[in-house]
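As you look at this complex, bear in mind that one protein chain is not there, while each of the others sits in place.
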Amino acid sequence: MTMSDVNSTVQAHAGIVVEDLQVVTAQGAAPIVRGISFAVTPGSILGLVGESGSGKTTAGLALLAHARPGLKIAAGRVSIGGVSMLNLSARELRTMRGREITYVPQDPATALHPGLRLRTQLAECLRNPADATDERLHRLLEDVGLPDPARILSAFPHELSGGQQQRIAIAMAFAPQPQAILMDEPTTALDVTTQTRVLHLVRAMAQQHRTAIVYVSHDLAVVAALADQVAVMYAGEIVEAGTAAQVLERRLHPYTGALLRAVPDPDQALVLKGLSGHAPDPAHRPPGCAFAARCDLAEDACRLAPPADLVAEPGHVVRCRRMGQTAISRPQAMAQPILSQPQAAPLLTLSGLGAWHGRQVLHDIAIDIAGGRCTAVVGESGSGKTTLARCIAGLHAHWTGDIRLNGAPLRPSAGQRSREQLRRIQYVFQNPYASLNPRQTIGQSLLVAGRHLRGSKAISRSEILAALASVGLPHRAADAFPGQLSGGQRQRAAIARGLICQPDLLVCDEITSALDVSIQATIVELLLRLQQQRGLSMLFVAHNIGLVRSIAQDIIVLQAGRIVESGPTQVVLSAPKAKETARLMQDAPRFAAGLQVAPARHIAPMVV
Amino acid sequence: MTGSGLAAMLLRRLLLGLLTLLLVSLVVFAATQLLPGDVATAILGRTATPARIAALRAALHLNHAPLAQYGLWILGLLHGDLGNSLVTGKPILSDIAGRLYNSSLLVIITAVISLPIAVIAGLAAAVRHDRATDIALSTVALALSALPEFVIGIALIIVSSLAAPHVLPMVSLVQPGHSPLQTPRVLVLPLLTLTLVVFPYVFRMMRGSMIDVLESDYIEMARLKGVSPHRLLIVHALPSALPPTIQAIALTLAYLAGGIVVVEYVFGYAGIGEGIVSAVGTRDLPEIQDFTLILAAVYVCLNIIADVCTVLLTPKLRTRRA
């Protein structure tokens, strides 16, 4: 039995059927994705889940018989409503694309034409553009909850907000009433509240129009909330597929299990477990199971021959030789959420802090930050959390008020502070791809920072190697340039650069948001270890409530530049007092329950 | 943007252009002050009679303070009094009109011939990106863009004289008071030279911006929407690729204001560029000042036109609230 038999009860013609799809690089013929098979019935949603580089977008775009430059579809069958997509003439393909199968891009800000009015772009999506009456177009916009359609139709894309643009893209996808839609991470760029609304919308419209949808995403919680079927991809293959309940509850493939142990939960503090290493390069995949190198359960046989698909139960297929032989461990709640007593004197005291970015972005911030603990700063985008972190680190100088480090006041900008003060507060940036000088080796970066801040005291190579080892990097990383490291490794190097200065406070600005969830968990493990071993204090800026719950003892909730609630994390999140905290908790994606589907005609209009 | 917003933008650009011209005129004037010793003596040489030197000093307002000299020059310009040539003694205005006509003729015909060719070649190369057509055209453009204008001109003279002797004149003499159009043969080689000079800039800009557009997310999106290739190219891609090209075209025309200097000289074509070279050769101070200022004015105007076109063709800039 193969993956394509998953939905054997379905009539052969309806929805999406993919069989044994293979996409290769145009020159090297290295397979980017291989052996992909799945089926989606009308009205249901398949979540195609994978981390970066897993080939999920490549597999998804093949539904439209499209391959990005440098790739080509080498083998397999894709059928949309009974029409085989891969052997159509260019003309026939055009009549399928945009009519029977449509596409919702990841980032509508770049995928909507900047120079055409939305009326033109929306009308193009109808089966017959001549039908584009005002009434028809207005209805399409009302369907996705966009008010004032007349204004929107005469606007250019840049005049709308990100959420509005995404709704336009969804309206465009549903406009020709297609049989199938491919959605490529359409909510990545949105904040959680908008994301929840857009997911509801997709769900309602899929059922109302009986559309088969493939929803590509890296976010397991989003997929859990949205999809009927889930297919988990790793290194270009589907390793586990079935109904959402089957895959996410039983998690029979070790990779699915590992991923789910890495996903935080907003409702409880979990012990997050990361996945070490990284997926093999498409050109150098091993002969056996691609996951074997990172798998706790792998045995010799796994490395020799590729695993076959095994059927765990009707509709649930797992590509693992060892399926059913060993239990896959499940996430564990933290036994005793670390609740060490706050020290008598706070490490950092903020009072009357106001900050400006043209307009005022922080208002009257007053808070004590305890030593030896991790304090999270949460809030939606634009709430001022990064500005707060930058004021503390001296990277944002336009502030007034008082910030004291162990009682001694800090000057606004780093340039005015003493070296000793600079040394004691170290900053780790969000994007590890930009925070290390690409022309310096990791060792040189550490050396420059350490030498400068620790005065004339020389820093030996062994000390650099020790700093790298403490963040789990091998010795050879010292001589590597950032370009030779993966994102997770670079973030470790950036943390090591902070550690070599022997700081008291590590300011972490969304440091895991550019990383895959399995790598994020390894960074969380690292930070928890550093905190326990060194008594390091941390300020952890984040938007992900679940993540915060797993790492921080204290929490500060910001809204529009003001602190609305603060206290011990578990207390605050379990019983939120502030409206904003409750709202953040409510909108945080979680596995527990699927989305409640709003009646199709009553989709909440969006506030402009 | 509302009409008034566009007008405000235009006004701002015009003021900035005027300011630039003012600064250019100051630079031109200051350059004359660099002359060592007495300007008149320096120009006429040590053997000049005191009477001639005195006449020259008067013509150049040299008896006034530097600031007054500058003021008198600018005031004259504003009244259409460009002064007299030191060499011929005739009013510069009469000389400049004919030269300006000849040069404009050359530039306009060049633009009419070469711009469509370069734009179409650029589009063709972009559509066939990284294939034989593209590689051949791009390599030719790269080679041409490296060559000094006079090398292209001389090469064409050599080729035409060896391949078909006496068919085309090696010098493009135009009688004063006559239009070059009366003897079109003299225009062939200068036009060909300028066409080859202009081609690579416009070609590369058209090709580059079209490739960027064709690789953009929104063109991929349009392809996946099943938009026909024809509509994709004309409605979706071209309007986005044009603004940078139009800017390049205006800049190229502006550049021609400098490029014609050498080309006109190579062919002995009596335009404003050749005028500058001979004026510099004879140290005809008033002519140099007036000619350079006129070329700079042309340059500034074309730059303003380029900016206005760019704004008009880019909705994001057009609809930006002031």
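The first chain written gets the first letter, and so on, giving A and B; residue counts start at 1 in each chain.
Here, a residue touches a chain if its C-beta (ideal position, glycine included) is under 8 Å from a C-beta of that chain, and two chains touch if they have at least 3 such contacts.
Everything that follows uses one rule, which is that contacts and distances are computed from a predicted model.
Student: Write down which listed name, "Allophanate hydrolase", "Cytochrome bd-I ubiquinol oxidase subunit 1 apoprotein", "ABC transporter permease" or "Potassium-transporting ATPase KdpC subunit", is the UniProt protein name of the chain that is not shown.
Tutor: In UniProt, the chain excluded from the picture bears the name "ABC transporter permease".
Student: Just to verify: which one of A:92, A:134, A:148 or A:281 makes contact with the chain not shown?
Tutor: A:281
Student: Looking at the whole complex, which of B:7, B:155 or B:234 touches the chain that is not displayed?
Tutor: Final answer for the missing-chain contact: B:155.
Student: Just checking the interface: what residues of chain B touch the absent partner chain?
Tutor: 20, 23-24, 27-28, 31-32, 34-35, 139, 142-143, 145-151, 154-155, 157-158, 161-162, 165, 170, 254-255, 257-259, 261-262, 265-266, 276-277, 279-281, 283, 288, 292, 295-296, 299-300, 303
Student: Name every residue on chain A in touch with the hidden partner chain.
Tutor: Against the left-out chain, chain A lists 51-54, 235, 278-282, 393-395, 414-415, 417, 419, 422-423, 427, 429-431, 433-440, 445, 448-449, 452-453, 482-483, 486-488, 497, 501, 514-516, 519.
As a convention for this text, only the chains that are shown with their structure count from here on.
Student: So the centre of each chain is just the mean of its C-alpha atoms; given that, what is the distance between chain A and chain B in Å?
Tutor: One centre to the other, that is 53 Å.
Student: Taking the complex as given, what residues does chain A use to touch chain B?
Tutor: Within the complex, chain A contacts chain B at residues 64, 66, 69, 90, 93-99, 102-103, 105, 107, 110-116, 124-125, 156, 158-159, 172.
Student: Quick check on the complex: what are the chain B residues that touch chain A?
Tutor: Residue list for chain B touching chain A: 215-218, 220-229, 235-236, 239-240, 314-316, 319.
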